[in-house]
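Here's the structure, in structure tokens; my notes come after.
And now, chain A:
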Amino acid sequence: MMKKKYVIIGNSAAGIGGVTGIRKEDKTGSILLISQEKYHTYSRPLISYWLQGKVTRENMSYRDDHFYEDNQCETRLGVAVTNIDADQKQLTLDNGETVEYEKLLISTGSVPFVPPIKGQKEAQNCFTFTTMKAAEGIKELLNEQSRVVILGAGLIGLKAAEAMINQCKSLHVIDLADKILPSILDSETAQYVKAHLEEKGMVFHLKTQIDKIEDQKTFLSDGAILDYDILVLAVGTRPATSLAEKAELKTARGIVTDTQQLTSQADIYAAGDCTMSYDMSAEMDKNMAILPNAYMQGEVAGLNMAGKATIFEKAFPINSLGLLGMHIFTAGDLNGECKSVTDGEDIKKFYFKGNYLKGFVLIGDFVRPGIYANLIRQQTDCSTIDMETMMKTPQLAAFNHNERFKKLSVAH
Partner candidate 1 sequence: MGIDLLYPKYEVVRNFDRCITCRVCERQCANEVHSYDPELKKMVADESKCVDCQRCVALCPTRALKIVETDNTFKKNANWKQQTIEEVYRQAGSGGVLLSSMGNPQEYPVYWDKMLINASQVTNPSIDPLREPMETKVFLGKKPKTIELDEAGNVKTALEPQIELELPIMFSAMSYGSISENAHKALARAATKMGTCYNTGEGGLNKELYQYGEHTIVQVASGRFGVHPDYLMAGQAIEIKMGQGAKPGIGGHLPGRKIGEKVSQTRMIPQGSDAISPAPHHDIYSIEDLRQLIFSLKEATNYTKPVIVKIAAVHNVAAIASGIARSGADIIAIDGFRGGTGAAPTRIRDNVGIPIELALAAVDQRLREEKIRNDISIVVGGSIRSASDVVKAIALGADACYIGTAALLAIGCHLCRKCQTGKCNWGIATQREDLVKRLNPDIATKRLENLLTAWNHEIQEMMGGMGINSIEALKGNRLMLRGIGLSEKELEILQIKHAGE
Partner candidate 2 sequence: MLREGEIRIPSGCAISGIIDRKGRRCLNGQKIVDSIAIMHDRSNGLGGGFAGYGIYPEFADLYAFHIFYDSMEAKEACERYLDRYFEVVSYGIIPTKNVESIQDAPMIMRYFVNPLLTKAKSIGKVPINEETFVVQTVFYINSNIDGAYIFSNGKNMGIFKAVGFPEDVGEFYRLNEYDGYSWTAHGRYPTNTPGWWGGAHPFGLLDYSIVHNGEISSYDANRRYIEMFDYKCTLLTDTEAITYIIDFLNRKNNLPFEDIAKIIAAPFWNELEHMDPTEAKKIKTFRNAFSSLLITGPFSIICGFTDGIMALNDRLKLRSMVVGEKDDIVYLASEEAAIRAVCQDLDYIRAPKGGEPIIVRVEREGK
Partner candidate 3 sequence: MKRIYVNEEWCLGCHLCEYECAFANSGETNIVKAFKRDLKPIPRLHVEDAENGIHFAVSCRQCEVPYCVLGCITGALSRDEQGVIHIDDNKCIGCRTCMLMCPYGALTINHNKTVTKCELCTDNNQEPACVQNCPNNAIVFEERE
């Protein structure tokens, strides 16, 4: 059996973050990276761009071709881990191998949630939309005669829709919720975006669900029947925790970790979409399936595994989303007291809790949105800055001289 100092399960942002984190501290210790998918690490969010034809397969790689070599990282791609023996510190792989580890990182990401729909299991040309494999499957079928039906008006569903809208005959989006992008938009902004998408040819069926699927037809709860050539189920994702649960790691809305990404089991760390983490903006634990956090958690986990105590806490959701020429920035928690600033077409909404900015939504061509995001990250007391001008345009001028001096005139 093979022995490795570090073993990482998962080949996406968190896993790669893990490798990078480890190598920052430990240049020599052996690393083994295991992934169910056979591909060199690639950027999951890019599958919609690929389907849309905006990026080539090569440009999808998340790190360059010699990333593994450069980091002396051995890989097992297309191989799944079937069991984790936390006491023996051993892994069993589906190719029969067993691997002994000193430190383990679980970054298995998320799995698409497939709702129980009558006839779904037997359904033809029915896909989820989180992996390259799925995207490849769709692309094979997709042509200008295709009738596309997408279940789910969330981020994944709409990115899939954006990818296909100009390559198909018709495209319907179905969602149980009363608005699109429910997780990041309020009704007003959702309506605004929806209008834009409808203009581009999408047809929405909200407050609606699929009752059953039968020979390439979807039967909707409102009685309508839609023929489809391609059906995409994009209702959402779930943290991939099955392995962890088998190994009896503590889980809730994802694998539970401390701020050093350590799980309930010694020497087992977890990072990324498969974990539950603390959303500082909403001030609650949740599963934040977004890439930047995944990477950062992965890196923190890696550093801790290699012995450098590091803490990850500044987590909050952010989304930068382009939909057919309309750009949407959202960050943080959208439940606070809302102040909105509209100039012309563009929409800006800020959500406060007391003096603190908790979240915002920007729709339109905005520059320097990171300055707003940083107000959330730094938990800046907005009464200490000129928030009025700040809300008009993001600017460092809204800070006092000393703050600016810290930002622009001392080393970072």
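Keep in mind how these were chosen: all candidates are chains of the complex that A comes from, given by their letters.
To be clear about the criterion, a residue touches a chain if its C-beta (ideal position, glycine included) is under 8 Å from a C-beta of that chain, and two chains touch if they have at least 3 such contacts; residues count from 1.
Nothing here was measured: the structure is a model prediction, and the numbers come from that model.
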| item | value |
| --- | --- |
| Pick from 1, 2 or 3, the complex member that touches chain A | 3 |
| Candidate 3 contact footprint on chain A (complex, rising order) | 13, 43, 45-46, 49, 54-55, 59-64, 291-292, 295-296, 299, 318-322, 327, 329, 331, 365, 367-371, 373-374, 377-378, 394-397, 401, 404-405, 407-412 |
